[in-house]
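All protein chains but one are shown in place.
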Amino acid sequence: MSTSQLGDRARGWWQRRETRGIFAIWTVLTIALIAFGFVPSHIMGPPASPTMRAVEDTMTIFTIAAAPVAAIVWAIALYSLLRWRHRGDEIPTQDGPAIRSNGPATTVWLVLSSILCAFLLIWGLAEETAVARPATAANALVINVTGQQWVWTFSYPGQGNVESDQLYLPLNRPVVFHVTSKDVIHSFWIVQMGIKIDANPGESTETSVIPDRLGVFDIRCAELCGLLHADMETSAHVVNADDFARWVNANGGHV
Amino acid sequence: MSEAVVQHGAVARPVGGGAMRRLHLGTALAGGLILGFVAWYLSHHFLADTDDPEASNQVTSITMVGWAIGFMIGIGAFRGPWRWMLGKDQTHEDETFYAGKDQGIGRYFRFTTDHKVVGIQYLVVTMVLLAVGGTLAMMIRTDLITKDSRFLGPQTYNSVVGLHGLVMIIATIIMVTGPFGNFIVPIMIGARDMAFPRLNALSLWLIVAAIPVLLSAGFLGGIPTGWSGYAPLSDQAPPGMDAYLMTIIIFAISSAIAGANITTTILTMRARGMTWNRTPIFVWGTMASVGLAIPAFPMFMSAMVLLGVDRTAGAQFFVASAGGSPWLYANLFWIMGHPEVYVIVIPAVAALMEIAPVFARKPLFNYNAAVLAIVGIVGLSIMVWAHHMYASGWAPDLNGPFMLTTELISIPTGLLFLVVVGTIWRGRVWTTLPMLAVYAMLWNFIIGGITGIYLSDVPADYALHGSMFVTAHFHYTLMGAGLTGAIGALAYWFPKMTGRTLHKRAGFISFWLVQIGFNVTFIGMFAVGLAGQPRRVEHYASLFGVGNFVSTMGAYTIGIGMLVLLYAVVSSWRHGAIAISNPWGSKTLEWTVPNPIPLENFEVLPVVIADPYGYGEGDPALTGVGAGATPVTVGSGPPERTSVGSDGEST
Partner (left out) sequence: MTSVTIGSPDLHIEDPDVIGRRWRTGLLLLIVADGAFVASLIFSYLYLRGLNTEKAWLAAGQQTAAIWVAWLISGLLAVSALIFRWGQQGIQAGSERRLLTGATFALLVLIADAVIQVIQLVQFPFGIDTSAYSSTIYTMAGANLFHLLLTIFLGIAMVNRTRAHIYSDTSNWQVRLVGVWWTWIALAAIASALATSFIASPNH
């Protein structure tokens, strides 16, 4: 806070008791929040695509960037409470100092929040470009996804229109999904790959991803679609290219 | 009220009112039931001879329109316009009767125009809605206590989720601007009543008429779509959906009327000398909220009209095979839907900004920034709606621009934090219940804000959209900041509105139960959302078991806390200690009028010569005086402790 309103004590504002107190609380809170910044990506689990990795990094970076801001608000509020608290039922007999505004503090606050905001935007735009990249890959596998109450159907137009209610994806090959619906709005979500796009009746929407981890992942419907919405889930199997070819052939298609 | 009587030289005996003397809530219910039955009988007779779902939707809609019109006739809402059309204007005695003069408790059950009566009516309506919505929340959390409890079953569960959403949205929209915007704001700006007292009563009774319509949805097949009512799922829903859309249509009319009324009151009726930079920040917040609702809710209403025409007349607005589009619904819904969250949050935060200076005993820090922040949020809020549709596929190219506008909102929102924390800084932090609410808001709203930043990021939103993470995020804003602000406002203005002191101990117990329960509930919900649990599912994978159990325990804690608050409010209202007229030593005008507040608030209208935040500025008349001193009013000595009447005004 500004020096002018805090009396004419000789020492600089950084030497004052309250500055030091707040700085101490702020440091502790900031460190704690930065440490906490790694929790969201941990809960989200190991990513199964570069997209999900980018999202988890975003969660961590944003939490860390927000940590000092949240910490300073809480530190000032907490310090004021601990130091100048008034208890009881009577109105305090003395008022606080009549600080009506503080130009430098407001300016610093505005500049910092603008810089943070610009950072969020630039980060987000770069990230958005990055996660859209698989859509333009030359060797992309095209899969048509159809939602209907309450099942998903996947068909592979480039593989002789193989149809399945389980999703099979070859490892490390870009996939483009064309998503539509036969009845109401559904939302196609491969949880561990961090992609989601609504399935709209009468429209085709698009999303894309590069699966880069072998395993079985969760596909859930993320838009309330009626009675059995909760049951509208299936699995995404990410397999080697050979296993994928075998699966396609076994289902009457050709690679 | 003795003063008013003396003033007009009239005697307290029945004059004026005419037929309105015989109309009250009872006749309104009778009127609604009769006309509703007639509408049902006729429409059923002429329309419902087929199994066509459209026919049953028609019957439902017509019946509800009949109910609502009958109810409004029965309460006397149309009498004023009718007499105006005939050229027979109300007399002054009529107006005095409508204002509820000398009617005791009965005036709360009539089409009463006194803003203080309307404020109390709004408060009771809000509490009823919160109780209903809270009970539904408990049912949801009970169903989710284990991964497969099947406590409600999918059909009932979906309905309960939808009803909880809509009931709570309506409750939270009215919870600050309804009770406090009506009761407090006119006194705060030094006015004798609202600009349009009859429209004020109209907006209140429209909501009352809508409540049975809303609740009837539960018996008409429910609202299987969530509160967002996304088409085309809502096209194929049972007649409960008609109850839903009729509720919103009535509510949108009510809020347009209330918005025009409150905004006009603030624009044109501030006391002499109350320039814009002397206007209390809560007044700004109220005006921002109701002013934003004026253009926003009609969009929602039009979405509901289109949906109603689809459902009852077979129109094709949202049917893709006939050229309709679900994206039309989503756009109309969210053009209203995002401003709506600020309609809820801004007045609550503004109330806390009004509270912070009083209990820090310091001027509001950077008043101009606070006003600019509110204006900035309002301006930006109408340009961000499509961040709810990043994953809809509607216009992927617009995701970037909408990310920009959404993230820009963090700048004015950040300013609000600066204002509050700057006010608290070095203040004499007087830890009363209202001040605790300010602190709780600082905690909750920062978490709500930061999680909002994740969701504003397009790729992160692809991962999190439609998950429990979103549910937790908006509860942190609407409940953590909104409801907390409303509770703070209630605790702050309770002595003025009821003339009684709120039970302190029960208030504190409830505060801690609610806040701890709230954080437990929604931190659990954040976790399961991050781990991949979708919203609005009735059962879930075992992975989410622990988080959901924790959430349910937290929710029960909130429930108990809210019951304690209800006890505190009801018992204090009935037999709390009599409050003095200015127990907090506040400087806004509403604390200068005596308890109980006379019918027209001010015997002589005040002239404002400074803003109400002059704490610590060396005015001996204003600082360091004990409770009850009302030095701001020179002249009429406000009679203290004259009446024990708990309803504001005694005969």
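Note that the chains are named A and B in the order they appear, and that numbering of residues resets to 1 at the start of each chain.
Going forward, a residue touches a chain if its C-beta (ideal position, glycine included) is under 8 Å from a C-beta of that chain, and two chains touch if they have at least 3 such contacts.
In this text, all values refer to a predicted model and were calculated from it rather than measured experimentally.
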Candidate in contact with the missing chain, chosen from B:Ile140, B:Met301, B:Ile424 or B:Ala555: B:Met301
Residue in contact with the excluded chain [from B:Phe196, B:Trp284, B:Trp425 or B:Tyr476]: B:Phe196
Sole residue of B:Gly285, B:Gly324 or B:Gly480 that reaches the chain not shown, by the stated touch rule: B:Gly324
Contacting the left-out chain in the complete assembly, out of B:Val124, B:Leu398 or B:Val607: B:Val607
Per the touch definition above, residue among B:Thr142, B:Thr156, B:Gln236 or B:Gln316 touching the missing chain: B:Gln316
Absent-chain interface as seen on chain A, which is shown: 202-203
Missing-partner contacts on chain B, residue numbers: 7-8, 81, 84-89, 92, 190, 192, 195-196, 199, 256-257, 259-261, 263-264, 267-269, 271, 273, 291, 294-299, 301-303, 305-306, 309-310, 313-317, 319-325, 327-328, 331-332, 335, 587-589, 592, 600, 602-612, 614, 619, 621-622, 631-636
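Simple rule for what comes next: only the chains that are shown with their structure count from here on.
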Residue numbers on chain B that touch chain A, as the complex places them: 154-155, 158, 161, 224-226, 230, 232-233, 236, 320-321, 325-327, 360-363, 365-369, 391-393, 396, 399-400, 403-404, 407-408, 410-411, 414-415, 417-418, 421-422, 424-431, 439, 442-443, 446, 450, 453-454, 456-460, 462-463, 465-467, 504, 527, 530-532, 534-541, 584-585, 613-618, 623-627
Of chain A, residues touching chain B in the complex: 1, 18, 40, 43-45, 51-52, 54-55, 58-59, 62-63, 66, 69-70, 73-74, 76-77, 80-81, 84-87, 89-102, 105-106, 109-110, 113-114, 116-117, 120-121, 123-125, 127-128, 131, 179, 183-185, 187, 189, 191-192, 194-198, 200-203, 205-207, 218, 220-230
